[in-house]
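For this view, one protein chain was removed and the others were kept in their places.
Order of writing sets the labels: A and B. Residues in every chain begin at 1.
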Amino acid sequence: MSGVASPFRQAGAERVDPLLVALWIALIIVAMVWIAPFVFIIFTSLKSNATVMGTGAFSPPTSLAWENFTNAWRRGDFGTTVVNSTIITVIKVPLGLMISAMAAYSLSRIQIWGHKVVFLAIVFGTMIPFQVMLAPIFKQVNSFGLINTYVGIILPYLAFGVPYQVFILHNFFRDVPKELSEAALIDGASHFTVFRRIFLPVSLPVLAALLILDFVATWNEFAMALVILQDPDRWTLPLGLMSFQSQFARDYGQLNAAIVMTVLPAAIVYLIFQRYFVSGLTSGAVKE
Amino acid sequence: MQGLMLLAPAVLAYAVFAFYPMIDVIQLSFMKWNGLNADKHWVGLDNYRYVLADDPVFWVAFKNTLIWTFLSVIFPPLIGFGLALGLNQNIPGRSPLRALFYMPVIIAPIAVATMWRWMFDPFFGLFNSLLSAAGWPNLIQDWLGDRNVALYSVFIGYVWEVAGFSMVLFLAGLQGVSQTLIEAARIDGAGRFQLFRYVTLPALRPTITIVLILSLINSLKAFDIVYGMTGGGPAQSTQMLAMWAYTQAMQLGDFGRGSAISVVLLLITVAIVIPYLRWTLKRQEAYQ
Partner (left out) sequence: MQTSRKLRRVALFSAIAMVVASAASAQEVKVWTLTFANDSANKAWADIVKEFEAANPGVTIKVEGRGTDEHKSALRVASGSDQGPDIYFMWGGLGLGGEFVKAGLSLPLDKYYSQYKWDDELLSPALSFSKQYEGGRHGVPYTFHGEALYYNKALFEKAGITTAPATYDELVADAEKLKAAGIPAITFGGTVNWHVMRLMDMILETKCGVDKHDRLMSMQVNWADEACATASFEEFHKWTSNYTLKPFMGIDQAQSFNLFLGNRAAMMLEGDWLVGQLKGENRTADFGLFPFPTGTDRLYGFAEYNYISTKSKVPDIAAKFLNYLESTDVQQKHLGDFGSISVNKNVKYTSTEPLDQKWIEIFGKFPATFVNGDQAFPLDVTTEYFRVINEVASDNLDPKAAAAELQKFIGNRS
């Protein structure tokens, strides 16, 4: 189905299908609508304030106002927020995946008392949006004295990352042939070894997909960070952008430069690892 | 023993920072507490009575949440479905188009909010510039400032953000539709519409269920985009339950009332989730 050598034809048909051509044109039009915001933002980010107020929305910038980016970087303290986002993401994402994989292995291969209840509680967690209970999360983190710390934000991130990942990995591990692990266990290998030597290698594609998805989710997270990280020194990129908007909304060019700088890292990661996104999303939800 | 060790880190994090707050919020909803000092006392149903009877914003937020959820279950999946059907055909440029439509999903919601807020700017934004350029100045709106349109303006941004998500799930579902079945039906002389109606659609049923449920759950998470675009304004007319709970607790310092609102939202969520959970588990067991 991937051959585009002879487009616009039904499978096996020789003639160009006019309906497919019409469909294609329609899709291109929708695509133009979809891409318009990006174009508008990038154009604005390169215009001076006077140009923004004086010219049309889609007129390309005539002289490129790159200083919007340097100014926005400085005023929005992007130096700090990028570092914070990076530290939090780099620690949280692999660590979270690790503990989820361990738990998923345990739940799918080892009979522990109450594992069904645990699994149910975890699956329940995939459905409950944490946005509902920001205040008690704040209370809990505060009771450990962890407000405004990396640990204080990473722990709840781990907690809310666990359900989805465990759910998906559990499904995947269940499909690994029993013979593989049982032979090793009989030979005296520990569960840790089986997990590390057998399950991790075979699940690399799923792990990669989950890694990418979790990277984006963590990188973009806003609501929980808003509650827990109140100190500008600990702010992540989304918090920095929000604060930038509330303070400098009248510098249109710089505001849009700030948007571009916030969006760019995730966009690049997406374009590089595109196929993992799709497999990551679909491996869990749509499993036939 | 090994099983417990593998399971413990994930379960511990989940229990302490995700599951406990869920329980805690219920307890807090019967308390009067400013969230910070030691003065916390039991007030029975006072918070619920206040929220349901006296709070001038609660029912607005309640109504908005329902409208929002309703729209979120209809439009993004519908658009995603249309896009997926189109992109599943033999047309050129499928991959870049797919990438483009999915792109907004990986952008930080708060950045989406900032982008759209700027596009909705009544004086220099995209929409009003286009409308006045097109010669329709009477269609110019105060997109985010007029209480009659603000919620829907935010929703348009939301559709742009999430439609790609449904699209990817539907595409995966469409890949699963048996090609041999389609071929067989075609040979039997089934028309385009009949193919769609009697082969594709029935095969997609589980996908459709999953997309609808996920859209529903995700719609309850729509905190960032509303916070970033209107902050609940004008005059609290775009307020949502999750955000109003946050405002009461974190900004006005009334954890009791905030928690009571959270509990209402939690109950709604659970009412939706439980049937789905049972469905999922049944599917799982059927699989085993």
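We adopt the following convention: a contact is a pair of C-beta atoms (placed from the backbone, for glycine too) under 8 Å apart; a residue touches a chain by one contact, two chains touch by 3 or more.
These numbers come from a predicted model, not from an experiment.
Participant: Which is it among A:V151, A:L204 or A:I272 that touches the chain not included here?
Facilitator: Of these options, the touching residue for the absent chain is A:V151.
Participant: Have a look at A:V39, A:M98, A:V176 or A:A189 and name the one touching the chain we're not showing.
Facilitator: Only one of A:V39, A:M98, A:V176 or A:A189 touches the chain omitted from view, namely A:M98.
Participant: List every residue of chain B that touches the chain not included in the displayed model.
Facilitator: Interface residues of chain B facing the absent chain: 5-6, 9, 34-37, 50, 54, 56-57, 120-123, 141-147, 150, 230-231, 233-237, 247, 250-254.
Participant: Identify the residues of chain A touching the omitted chain, counting contacts across the whole complex.
Facilitator: With respect to the unshown chain, the touching residues of chain A are 49, 53, 91, 95, 98, 102, 138, 142, 145, 147-151, 192, 196, 230-233, 243, 246-250.
Basically, only the chains that are shown with their structure count from here on.
Participant: Nearest whole angstrom, what separates the Cα centre of chain A from the Cα centre of chain B?
Facilitator: 16
Participant: Per the contact definition, I'd like the list of chain A residues that touch chain B in the complex.
Facilitator: Where chain A meets chain B, its residues are 1, 3-4, 6-11, 19-20, 23-24, 26-28, 30-31, 34-38, 40-41, 44, 52-53, 56-57, 99-100, 102-103, 105-107, 110-112, 115, 118, 120-125, 127-141, 155-156, 158-160, 162-163, 166, 171, 174, 190-192, 195, 216, 219-220, 222-223, 226-227, 237-238, 241-242, 245, 252, 255-256, 258-259, 262-263, 266-267, 269-271, 274, 277-278, 281-282, 285-286, 288.
Participant: Under the definition above, what is the set of chain B residues touching chain A in their complex?
Facilitator: The contact residues of chain B facing chain A are 2-4, 6-7, 9-11, 13-14, 16-22, 24-25, 28, 35, 83, 86-87, 89-94, 97, 99-104, 106-111, 114-119, 123-126, 129-130, 133, 160, 165, 168-169, 171-173, 175-176, 179, 183, 192, 206-207, 210, 214, 217, 220-221, 223-224, 227-228, 242, 245-246, 249-250, 255, 258-259, 262, 265-266, 269-270, 273, 276-277, 280-281, 284, 288.
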